[in-house]
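These notes concern the structure reproduced below.
For this view, one protein chain was removed and the others were kept in their places.
Labels for the chains are A and B, by order of writing; each one numbers its residues from 1.
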Amino acid sequence: MSDEVLLEVKQLVKYFDVFSRGVFTRKKVGEVHAVDGVSFAIKRGETFGLVGESGCGKTTTAKVILNLEDATSGTVNFEGRDVFELLKSGKRSDILQIRRGMQMVFQNPYLSLDPRMTVFDILSEPFIIHGHIGRSDWTARVYELLTKVGLEPYHAERYPHEFSGGQRQRIAIARALAVEPKFIAADEPVSSLDVSIRAQILNLMMELQRDQKISYLYISHDLSSVRQISHRVAVMYLGEIVELANTDSLFEHPLHPYTQALISAIPIPDPETKRQRIILPGEVPSPLNPPPACRFHPRCPYAQEICRTVKPVFEQVDTDHFVACHFWKKFA
Amino acid sequence: MEDLLKVEDLRTYFFTEAGVVKAVDGISLDVRKGESHGLVGESGSGKSVTALSVMRIVPKPGKIVGGKISFDGTDLLTLKEDDMRRVRGSKIAMVFQDPISSLDPLYTVGKQLIEAIRANNETVSKEQARDMAISLLSNVEISEPERRFNQYPHELSGGMKQRIAIARALARTPTLLFADEPTTNLDVTIQAQVLNLMKDLKKNFNMTLVLITHDMGIIAEMTSRVTVVYAGQVSESAETHTLFYHPTHPYTEALLKAVPRLDKRKQLQSVGGNIPNLIDPPTGCRFHPRCPYAIQICKEKVPDYEEVETDHFVACHRWKELSLVGVQ
Partner (left out) sequence: MSQLTEEQTAPPKRVHRQRSATQWAVAWRRFKRNKSGVAGLAIVIAFVVFAIFGPLFAPYPPRSTESLLQGQAGQPPSWKHPFGTEINGIDVFSDSIWGARNDLWIGVAATAIATLIGLAVGALAGYSRGVIGGILLGIIQFFFVIPTLLLILLFSRVFQVLVYQGFGVNLIVLILGLFGWPGISFVIRGEIFRVRELEFIQAEKALGAGNLRILFRHIVPNVLTPVIVLASLLVAGNILTEVVLFFLGFGPANVATWGELIEEGVQYVSVYPWVALFPGLLVVTLVLGFNLLGDGLADALNPRLRE
């Protein structure tokens, strides 16, 4: 890992409009605040963990960064270049250049591979699109990719439905690697896999990072795996980052009450570790009308009047530790 | 403590177009009165089918083809369907993984609870059943039970639906509750709520709990004894603490090594290979293709299910010579 920033996300906002449909008209009745002013930077060769519960906006963040969804506002810089501007310029060479740099691995390997294509076709698709590999080298390259992700060359002639979930996820990773990207957004890449298979994929990802200096945005609700592979972690709640720190300080000295509750909620596979569990009341409110000021206040055990009226500042409290809470000093 | 449920050499096969899937192929299990028993395994291990077999609600084309299930002294497999129906709900109940599809979207919460309370039990009047339903809702810590009573499932969040599903399972105060991955589809903070609730309910309702899960963390936290299943067979069974600290089966060891821990960073050691196909399972010990300690005999002979010490059983040819590592 180097200190050089590869990807910088600034004040990213994504609202989804909600319509009510009349017979002839569509009236906008509200906005889902999926991502609301998210900023962070990922360094070369770094794994940046993004955690939160369902609906907190972590997947949307990744999709917006890769422009699979249009951003409502905000910018993403990749190697110092404005991604959204380049993609919108419509210049094919710019688009392809950005796409070669950034890739994504999806949550469900049963849906992320075209069921009607063989593995060979799936893996050579990037060569067709980018033309960076001559046709005569395709076979060598496909076999090399398969070997790299721990599969065999003969797997190339098979269809996705013949593979297990873990193997499919390896194929999906190989497809992302086919364009030699510098950055991969991995959205819950192991959550649909079996326990004994998860470690295989996580280890593979770490291995690839060592060999090829890839940066990851690792998105997960599974804090244990985030702790395992991330260098730094951001915690999201209702579209906002509430805490961001390097992994050890986040897990050992969480400063935001939500982070604390999240960490305490995870059962640890060791019968001798007994912990005080913080049980949060209620459920995550709707992102359609997020609570005012601190969005966590309705569930926060420490909420005061100020939390309902004044939005906490996202402030730096230590080297590489940021938090958005009025009372973080209480927990420091 | 006496056994409440004793499953011996259970075999449940699915007769599909592609072949016979031996989902449960000789699973034995004993669950003692009042305990929390963990049934841990990965997808296709047969853990859910075991529970469905005990309830005798195995979906088609599945069929129980062998074994013995005795519950509180009654042989469940020879029971007539009518009598079995009376056992279900009143003696043994089940909570499923997916709270969304386990509730009928067409009926209100109240209606479904009343139906569960009055099933095979017409002596309860509708008014009594209504009162019982409302108190069940407060038992599962649902706020404003009177209002929720008249709502439809789609008006509730996932966590709330799972609470309702639990309330419905508890309607006839069963002695044994199977909970099949009850929190897998829930967010972590909601999972914490539901696990706590289940602990309390188990105590208050004086139930025996069989918790089916793939999550070793939940096992460590919730259970006192565990049975580990792999590819339709039991690989190891022990007290939870023993299983985590002194595993004797390589699969148990592999599971413990492969699971990341929240409280510290560790080197994850992955188990190679994939989960076997149960139409044509590996010969001998079913774990042998993935087992780092496998030798010739493991390929050829099915290991016996042997007693390591009191309350600790393992099915491995080499358990005596291996010194496996548990939680460190």
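Here is the rule we go by: a residue touches a chain if its C-beta (ideal position, glycine included) is under 8 Å from a C-beta of that chain, and two chains touch if they have at least 3 such contacts.
Everything quoted here is computed from the prediction, not taken from an experiment.
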{"item": "Per the touch definition above, residue among A:18, A:111 or A:332 touching the missing chain", "value": "A:111"}
{"item": "Sole contact to the chain not displayed, among A:157, A:252 or A:320", "value": "A:157"}
{"item": "Touching residue (missing chain; options A:130, A:253, A:275 or A:311)", "value": "A:130"}
{"item": "Residue of A:144, A:222 or A:248 touching the missing chain in the full complex", "value": "A:144"}
{"item": "On chain A, residues whose C-beta touches the chain left out of the figure", "value": "63, 66, 68, 95-96, 98-100, 102-104, 106-108, 111-116, 118, 120, 125-126, 129-130, 136-137, 139-141, 143-144, 147, 153-154, 156-159, 161-162, 172, 175-176, 179-180, 212"}
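Keep in mind that, in the parts below, only the chains that are shown with their structure count from here on.
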{"item": "Centre-of-Cα separation between chain B and chain A, whole angstrom", "value": "32"}
{"item": "Touch list for chain B against partner chain A, complex", "value": "42-43, 157, 159-160, 187-193, 195-196, 214-222, 240-241, 244-245, 254-263, 265-266, 268-272, 274-275, 290, 327"}
{"item": "Residue numbers on chain A that touch chain B, as the complex places them", "value": "53-54, 164, 166-167, 194-200, 202-203, 221-225, 227-228, 247-248, 251, 261-273, 277, 279-280, 283-284"}
